[in-house]
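Next up is a structure, given as structure tokens.
Missing here is one protein chain; the remaining ones are kept as they sit in the complex.
Presenting chain A:
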């Protein structure tokens, strides 16, 4: 994909006089060019290889008459005397508009599906502009994913940014696809996903297998018609990965803010993005931060993730789900760590649950939705939602504690209440979290919760106010008996 068809992008050549300059240094993904007088910081350049092929590059630094360029297409085959650099006078831009929907594009936004050329509504800077916090609307529309561990305990809302922390071999991609397929906003009147809902999938250094999985899932459900796929695959140039999520988010923002659509952006895999960032930083010989990642990685990731949200006076939204593979399953690794500091919570997958066959294998204790409070409660989900979630958490946390205790001292050392807690933890994982492939409505999720809590006396349900226990406990018991009978 290193060759660029001028028709598909903005016509850079037309914009600025072509100028050639001397390349003095090539290393890793970088080159240094002399006589750079008119190059602007952060702008795009065309790097013309000795073979006459054009690759895109981005200016990382200008100093005097030198510029440092990162070559998106990689520096393979470049040499000093034969390579020239042409400035464009423009920062990186990408095509946006409804015409992108249904298309498959490469990691810089050019079609690779053999379809007709794009007819974009506009070309926009991939960097976007920071949203003014005053113009944001606080996200509060509950999205029903059909997954109890999310809907019940870590509720997702429109405009949220929520990563899925997985690990190699864990079904993070499946979970993301499941959410994308089944996400609906109750009360929006439409059971079916409508026109105003679009999925933008940005594959960042994923394998062909993973990309094929996603395409299949979407093509199979005819959902491709409301999705845009940006594909930078594992064997595509590394540095292009820095552009892919930005192009995808720019396309998403246009649909959300200009056309009022609800856009779900799936970025997979953030870890590959960060590796690319590290590679460029190392090539620039920058002082590394933790574990070799650059000190500005937080800011860089924030410049992507903060592009989720809602805006006052506009009806659309940009929701982000990011897939992130935790190196060594270590949540304190800089990539999940910095991500968790920026995103509005995280869904953490557990290898242990996966091995036990619990699906989806969501580890609820380290998982969190920071926007849950805004999305739940009377009039949104149900008045008992928050309290039930708190109670499930408290009981499960206690059960888990007891589980490690029991492994040392045996169950007989436990009190009556503790034994009930221990059994609760087991049932909770198998029945509440491990729902299997079935979708549950919010109501079903809460009923499942109440059935599991039924073993505790009202006094033990400290997190739930007596009125709510009164109102909802009996209902669950009644419907459970009816089911059995």
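By our rule, a residue touches a chain if its C-beta (ideal position, glycine included) is under 8 Å from a C-beta of that chain, and two chains touch if they have at least 3 such contacts; residues count from 1.
The criterion applied here is as follows: contacts and distances are computed from a predicted model.
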Hidden subunit of the complex - UniProt protein name among "Cytochrome c oxidase subunit 1", "V-type ATP synthase alpha chain", "Cell division protein FtsX" or "Methionine import ATP-binding protein MetN": "V-type ATP synthase alpha chain"
Residue touching the undisplayed chain, where the options are A:34, A:61 or A:427: A:61
Per the touch definition above, residue among A:57, A:139, A:237 or A:375 touching the missing chain: A:139
Touch with the omitted chain, as defined above, among A:23, A:36 or A:176: A:36
Residue among A:112, A:234 or A:342 that touches the chain left out of view: A:342
Residue touching the undisplayed chain, where the options are A:53, A:113, A:225 or A:417: A:417
For chain A, the residues touching the chain missing from this view: 36-43, 60-65, 91, 127-139, 159, 257, 286-290, 295-296, 298-299, 302-303, 306-307, 309, 311-314, 332-334, 337-338, 340-342, 344-346, 365-366, 368, 370-371, 373-374, 386, 390, 393-394, 397-398, 401, 405, 408-410, 413-417, 457-460, 462, 465-466
